[in-house]
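Here the complex is missing one protein chain, while the rest keep their positions.
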Amino acid sequence: MVNSGRRSIFTRVARLAWLPLCLLLVACHVDMYDQPKYKPNAVSNFFPDGRAMQPPPANTVPLNSYNPDSPLMTGRIDGQLADQLPPEIKLDAALLARGQSRYNAFCAPCHGLVGDGNGVIAYRGPMTVTSLHNDRLRTVQIGYFFDVITNGIGRMYSYASRIPPEDRWAIAAYVRALQLSQNADVALLTEAELQQVRAGR
Amino acid sequence: MSAQIFPRNANAIFLASLFGLVMLVVGIVAAMVGFYLSPWYTDVGVAKAQPVPFSHKHHVSELKIDCRYCHATVEKAATAGFPATETCMSCHSQVWTTSPLLEVVRTSYQTGEPVVWNRIYDLPDFVYFNHSVHVAKGIGCSSCHGRIDQQQLAAKAQPLYMGWCLGCHRAPEDYIRPREEVFNMEWDVNALSLAQRQQLVIEYQIPTDGRLTNCFVCHR
Partner (left out) sequence: MSHAHAHSEGPSAESLALNHEVSDAHSRPVVWGVVIVFGVLILAFVLMGIVLVFTAGSITDASNTLTDNEVTQLQLPPAPRLEQNPRVDGDRIIAEATARLESYGWVNERAGRAHIPIERAMELLLEHGLDAVK
């Protein structure tokens, strides 16, 4: 009796022994992992240039109140370099902080954190980088900095594709702060600060 | 002699086989799990050949170039932004102008044909990761990309398993850092105490009621 009971359990289990073979039917599908859709920077075999990210057609502008000729976008008022910030940009602590973070990321590699043209790249590269601390750049209109960032100058490439216009104005304002920090009229300073200036600390 | 069909060590062989069978099954399962977690499968730490042998170590650690100089959209868009050839050329029109290593870049700049790089971090297409929100909420580059500033050729630092994503979504206070330090590669999470990090989680308005682990947060 015991013997036959054991056998029946054993046979029952043995009959199910084919179940693990079902695992062989499992296939590895990657359809969900690699769906037929375009993601940024992907390769396309639909567009003739092979890019999934198509550059916008020429003369494309964003929707809404976008005006490509406004001082905000050109740094110019009636064709002349703007000598003040455009009306959309307010000079405040947030703007300067934003400008500082942008300046340190995009400009400091060459122009240096101080703006003296002694960035790490300038130190290594066979090039002379313009210092921001000279009379010409201290007296030039603020639109000049916007214009240079937008269009490049000399060997400097345009940064328009990486820095949006609002950030370019923030950088221009921060450049003014940098210039002030390296050439401040002592008449602006307090007596305590004058002591520190004299002490060189 | 009587019918003794089994040799006298049959019991021993039977026991050893049973043991061996169990060990074989355990071993196969362990090997499969191990393979699944290992760099052979996950590619963690495996540097890929690229058309240009670009070194993050050189450009980040030695030249002190900010992440955003090249990955300019990381704060605003889902993708960090792969640099255009123009970005490379804004320096390499001046330095290393005759290097054969950069011939690919120069050709690309002249012809407008993009350089085809090999992807390192390839999320499944059903996962919608967004760089900008992570950066804005104080998750640093190095939390996912590791010490990229110490890598010559870039390699994956994380296997990108869902459990790993959830680890942070369940307990963001274990990984969060101040926003100003997001691009600091050397930042150590333990520089702030747990209480300070929990304070950051509140300050940055990161939901802690479990919403972050809802399926639709990452899958749509």
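By written order: A and B. Residues from 1 in each chain.
Just so we're on the same page, a contact is a pair of C-beta atoms (placed from the backbone, for glycine too) under 8 Å apart; a residue touches a chain by one contact, two chains touch by 3 or more.
Please read these numbers as outputs of a predicted model, since none were measured by experiment.
Engineer: In the full complex, which of A:A14, A:A42, A:I153 or A:A184 touches the chain missing from this view?
Structural biologist: That would be A:A184, which touches the missing chain.
Engineer: For the full complex, which residue in A:D49, A:E88 or A:E193 touches the chain that was left out?
Structural biologist: A:E193
Engineer: Among B:E62, B:D122 or B:E180, exactly one should touch the missing chain; which is it?
Structural biologist: B:E62
Engineer: Looking beyond the chains shown, say which of A:M32, A:A58 or A:A93 touches the absent one.
Structural biologist: A:A93
Engineer: Which positions on chain A touch the chain that was left off?
Structural biologist: With respect to the unshown chain, the touching residues of chain A are 84-85, 91-93, 96-97, 100, 108, 112-114, 118-120, 123-124, 138-139, 142, 173-174, 176-189, 193, 196-201.
Engineer: Even though one chain is hidden, which residues of chain B still touch it in the full complex?
Structural biologist: Touching the missing chain: residues 1-4, 6, 8-12, 15-16, 19, 58, 61-64, 150.
Heads up, the rule we're going with is that only the chains that are shown with their structure count from here on.
Engineer: What whole-Å value do you get for the distance between chain A and chain B if each is reduced to the mean of its CA atoms?
Structural biologist: So the centre of chain A lies 21 Å away from the centre of chain B.
Engineer: Could you list, by residue number, the parts of chain A that touch chain B in their complex?
Structural biologist: 32-35, 37, 39-41, 43, 49-51, 104-106, 108-109, 120-121, 124-127, 155-157, 159, 161-163
Engineer: In the complex, go through chain B and note every residue touching chain A.
Structural biologist: 62-69, 72, 78-79, 82, 84, 86-87, 89-91, 93-95, 113-114, 116, 124-126, 183
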